[in-house]
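With one protein chain removed, the remaining protein chains of the complex are shown where they sit.
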Amino acid sequence: MKGKSLETERNLVWLWWIVPALAVYLVFMAWPLFNSLRLSFYTGTGFKLDNFIGFDNYVRLFAGGEESTRFLGAFKNTLFFFCVHMLVQNVLGLAFALLLARKTIRGKPFFRTVIFIPATLAIVVTGFLWKLILNPQWGPLNIILGEVGLGDWALPWLGESHLALFVISLVSSWQWVGIPTMIFLAAIQGINDDYFEAAEIDGARPSQVLWRIKLPLLRPIIGVVAILTFTGNFNAFDVVFAMAGPNGPPAYSTDILGTYFYRTGIAGQHPVGIPDMGLGAAVSTITFLVLLAGVVIMQALSREPRGDRR
Amino acid sequence: MKITRMVSRIAAVALFLAAGSLFGQNLTLGSWRTDDVAKISNIIAAFNKTYPNIKVKFDPTNPPDYNATLRLQLESGNGPDLFYARSYATGAELFKAGFELDLTSLPAIKSNFTPSAVSAWTTPDGKVFAMPLGAVSHGIYYNKDIFAKYGIAVPKTWEALIAAADKLKKAGVTPFANGVADQWDINEVVMMSILPSAVGGSEGRLAYESGKRPFNDAAIVGAFQQIKDLAPYLPKGFEALTYNDSAALFALGKAAMYFDGSWTVPQFIDQAKGIQWSVFSTPPAKGKKPVVEFHPDSAIAINPASKNIEAAKTFLTWLSGPQGAKAIGDNLIGVFPMSKNAVKLDNEYANTFLSFNTGAGQDARFVWPKLMVGKPSGYDLLQNNTIAVLKGEITPKAAADAFAAGLAQWYKP
Partner (left out) sequence: MKQIRPRFRAADLPGYVLLGFWTFVVLVPLWVMVVNSFKPSLDIFRDPFGLPPTVSVEGYQSLVTGSSFLTYFLNSLMITTVSIVGVLLLASTAAYGLVSWNSRASRYLLLVFLAGMMIPIRIASINLLSLVKDLGLMDSLWGLFPIYAAMGLPMGVFVLTEFIRSVPKEILNAARIDGAGSVRIYIQVIVPLIRPALATVAIFNLVNLWNDLWFPLILIRSDDQRTLMLGVTRLFGQYQTDWNKVLAVLTSASVPIILLYLFLSKQFIKGLTAGAVKE
């Protein structure tokens, strides 16, 4: 009865389709978040924050001293963590996708499955397994290295300040490489085959096809993957927590924003455990702002040359 | 007559029902001791022989998550009825926030404990916030077979210990199983078992806390030097060896000695079946008096928001009485009951640990009483500098200086 003709594109009726999701989203995500960010201007004991202190929490994070050393260290480590993912996880993902898109490669469903399986594992599982494999005394990796005559390379992987974060980033890339692979693969398969075939007929070398045709066409999707990696990595916590613990050992070299936030804002310092929730909220607010800025910049970069297509 | 009988019958039924509703209660007991599930159920079973209507459910959280989840649950009114409380300032903090019932007037506290046993769970103004459960001791586990094979006697001095380690290393045996990947163990069971003897026990500690001695004096440098002495004798790749790895190395007979706490005794009884082992007290450096790291470790607090406070009190009272102390001693091997009712222990290893206290001083873990509540905490400072010394990144002197400088940022005697 409610005249179908009224359901034009500008009709407010459409709002009713959105309201249920919006309500759940606002009540259980946006509002609690907003409320928590507000706490960054307060201090108190435990989770009771009732003392307004303006920007003091932010000052502590930037003004030098113990807190600031830890925070900036964690920030730097997170950036490094992100770079390794971009260079290893995403480059590998792109390479896998290009391979799996080749018509001549056999066993594609098998490889596709293998590449994605780690993404289905719980972080408890990944962390435990890799710690076992990297164990300096009986870990399979060092046993293999010893057997192929590379005994000198058998290092205490997670115990060296200059190696630990890199190794953890590699493990995390191992786990998540399936996701960029699938996204890239989907994108490549979405590109019209005619482009490549025309180029091949014109006698272009495979490397030329890759650099001149495939990658430029993939540019927007590379942007999407970069953004997903960026948001994922700046929110990362579990993998470091599972493999190194909440303190980011050795010597805070694996301490990322996620673990630093957990220590200050949620758990408190072992073994005392008095959380500084206001400071934690300040850390989160900064994380959120960095994410927002980063996403805006990346989106601009990945769109720029072709102009707005919409 | 008839009426009186009827009345008394009704009264009996009413009493029965009242008793039922009074005692048909459920309690949850929060804890960080995930590996004690089976043992605590035995203790609860013993409790239920006397109080069949109070059901206690032991509900441990993994140690790294314990502080965070307990706090969140308490804040949201979802906390357990009873929960393990840490000693000193850590536990007192929850009392200040109103999450621990004041137990000062609980009769069992007065009758079953000496004031010194309760002191670790007493606020500065004399309020008791938890009932002591057990203390733990620390020492060095050793493989008797290996010691016999190389003719090594149990070392009485630090120098003898290092000489023994050197002899073992030259023979191709890994002297110590300890590593630093989990951090807390090198801090709590190695450094803090060296410190009591090095600084002269509790009087020594109090002198630091009151500002009479600087935190980088010769005794502290000496303790860091002892850490440095150990460095060459740790396993290959100790930088990445976890606490559980170390225990496995020792249990498999792949290392001759292992610094650890008394709580590991039951694990080795289970797992180190292939070797003959025992334990000795961490020896003091020559000329120092032996002081054992004997630490008031765990206590149980009552959540004031619990609906079953009376049942909770009943449980604690029983636990500190003769039956409870026996149940703790029998089941939690390696944890020493702190109540006056503590009975003689059956386990030889537990008794060996206890024997360290004869003729030696005792003290809690060095940083626990005062040095953990500021930032950077004395705990982290001691831990990070100990690890840095072990890895050869800094000298013992530099480590002591960094320890003192870090504390100077906030600690006022």
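A and B are the chain letters, set down in written order, and residue numbers restart from 1 in every chain.
Criterion: contacts are C-beta pairs under 8 Å (C-beta built on N, C-alpha and C of every residue); 3 or more make two chains touch, one makes a residue touch a chain.
Quick caveat, the model's predicted, so the values are computed rather than measured.
*Asks:* Could you please point out the subunit B residues that touch the chain left off the display?
*Replies:* Touch with the absent chain occurs at residues 28, 34-35, 37, 57, 59-63, 65, 68-69, 72-73, 75-78, 80, 244, 247-248, 251-252, 267, 271.
*Asks:* Residue-wise, where is subunit A in contact with the chain that is not depicted?
*Replies:* On the side of subunit A, residues 4, 7, 9-18, 20-22, 24-25, 27-33, 35-37, 47, 92, 95-96, 99, 102-106, 111-125, 128-130, 132-133, 137-140, 143, 174, 182-183, 185-187, 189-191, 197, 206, 220-221, 231, 234-235, 237-238, 258, 261-262, 265-266, 277, 280-281, 284, 287-288, 291-292, 295, 309-310 touch the unshown chain.
The rule is short, and it goes like this: only the chains that are shown with their structure count from here on.
*Asks:* I'd like to verify one number: the distance from the centre of subunit A to the centre of subunit B, where each centre is the average of its C-alpha atoms, in whole angstrom.
*Replies:* 39
*Asks:* Any idea which subunit A residues touch subunit B in the complex?
*Replies:* Touch residues, subunit A against subunit B: 45-48, 65-67, 131, 134-137, 142, 154-160, 241, 245-247, 249-251, 262, 266-275.
*Asks:* Could you list, by residue number, the parts of subunit B that touch subunit A in their complex?
*Replies:* Residue positions touching the partner: 64-68, 70-72, 75, 86, 89-90, 93, 96-97, 179-184, 235-242, 245, 249, 254, 372-373, 375-377, 379-380, 384, 387-388, 391, 406, 409.
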